[in-house]
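Moving on, here comes chain A:
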Amino acid sequence: MQFDFFTWLAGIPDWIYGILQWIYHLIMGIFFWAWGVIEWLWASVFAPESFMFLFRAVLFPGLIFVVLTLIWAVWFTRKLWGRIQDRRGPVHMGKYGGLQLFADAIKLIAKENIIPDNAKRWMFRFLPGLLLVVVLLPFCFIPWDFDYWFIADLSVSLVLVFAFLTAVPVVALLAGWVSGSKYSLIGGFRAANNQFAAEIPMIISSVGPAILAGSLSLMGIAQAQTSVWFAVLLPINLATFLVAAIASVGIFPFDAPVADSEIIFGWRTEFTGIYFTLTYFAEFAEQMLYSALIVALFLGGPVGLPFLPGAVNFIIKFIITFFFFVLVSSSFQRLRQDQIVHYCWKYLLPLALLNVVIAMLAIVYLPGIAALLPLGGP
Partner candidate 1 sequence: MSPDILDEAMEIWFGPQHVSAHGWATKLTLVGDYVVECDPNAGYFHRSAEKVLEYKNFRQGSLVLERMCMLEAFLAEYPYVAAVEKIAELEVPERAKIMRTIMMEMSRLHSIQFWWGQFNAELGFFTMALWPWVDREYSLDAFEELTGSRHTVSYSTPGGVKYDFTDKVLKQLDRAIKRFEDRLPKFRDMQMGSPTFRARTKGIGQYTVKQGLKWGLSGPPIKACGVPMDLRKDAPDPNLAYNMCDWEVPITENPDHPGESDALDRMEQRFKEAETSVQIIKQLLPQLPEGPIIDPKARAKANRLPEGEAYARVEGTRGITSLWLKTQDKAQTAYRAKIRGPCIASYYALKDLVPGAKFADFIVIFGSLDPYPGWWDR
Partner candidate 2 sequence: MSESTGITASTLARQIINRHPQVSSRPLGTNEIELVVPSDKIRGVVTMIDENVHDALPESIFGIDLENDKYELIYIFWSHSNRMLVQLRVSLEGERPEIDSTCDIFPGFEWHERETREMFGIEFKNHPDPRLLLLPDELEGVFPLRKRFQTDQSRLDETGIAPPKARPKTGGDDE
């Protein structure tokens, strides 16, 4: 075969054209694939059901709503503590100090983050965010309403919520450990101690509603209360759950983990700036979560005034429960950590069990009661 220069020269445009075509098809392939993905996404997100699910998960009973409620809760707590203590609470930023938390948050976020030399840096940065996420996740199982305005309903959501909440003191203990400070370490162990004391009475208290409703789902428990609230049948359980919840969060009468006059700020001592903001929010989010759980487990969930939407009923009851949270948390001296265990195990646990037993006996021997429950009557 002989090499013909001119033939070779005439073939170059074809060759270039081939390369261009190859590139063109490559790009178009990628483009149509991406277009297909976008079309699919578009179709699935803005299909009515899917879009409304996202709306619920992100906006109304979901993240944004919970964060707004969180901000409101911090303001409400501070204002109420102020009133109880003969003060005014926040007044300057916005009407009645309503914007105070934004001012605080901006100030804290703008502050320098100080990480101690002894701290494990990666964990120290990571844990406060993890804590807030762990505390915010269980909000997706709260039955804000029966038919539409809830995010998820799982057959074992009650168990799942407690599983998430058990992670909180673990994070606190880790945070105390990685801070590299003695006060933080003591505070972390005290947080674990608090959870150890409060977890069992709290779960036993929630066993009552679960048995009466015959369901482990929060939605199922709330739906079981359409005819009678469990607070009527299980009043002692309501009280024990409230006390155990306060102990578990670690606010005022049970605030040994963050006792400021003993161990400066417990496991939060070394956190500054945004890290402190996150842990501070997590504390209030946990209080809110327990208030919402109390409403769902004992106070009928969305059941209430018939002319109001279910979510509004839920929120009204939620506010009242939160008010009692604040009231109880500003009325007592701090207990020592061994006394917390002592009281939780010696008084709360037997009382919680007692009420479950009494409720069961009542169902068996008082004929009218079983008919009110989904267990079914004669």
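Regarding candidate selection, all candidates are chains of the complex that A comes from, given by their letters.
One rule holds for everything that comes next: a contact is a pair of C-beta atoms (placed from the backbone, for glycine too) under 8 Å apart; a residue touches a chain by one contact, two chains touch by 3 or more; residues count from 1.
Since the model is a prediction, treat every value here as computed from it, not as a measurement.
Contact annotation for this complex: of the listed candidates 1 or 2, chain A touches only 1. Within the complex, the chain A residues that touch candidate 1 are 81, 84-87, 182-183, 186, 252-253, 255-256, 259-262, 264-265, 330-339.
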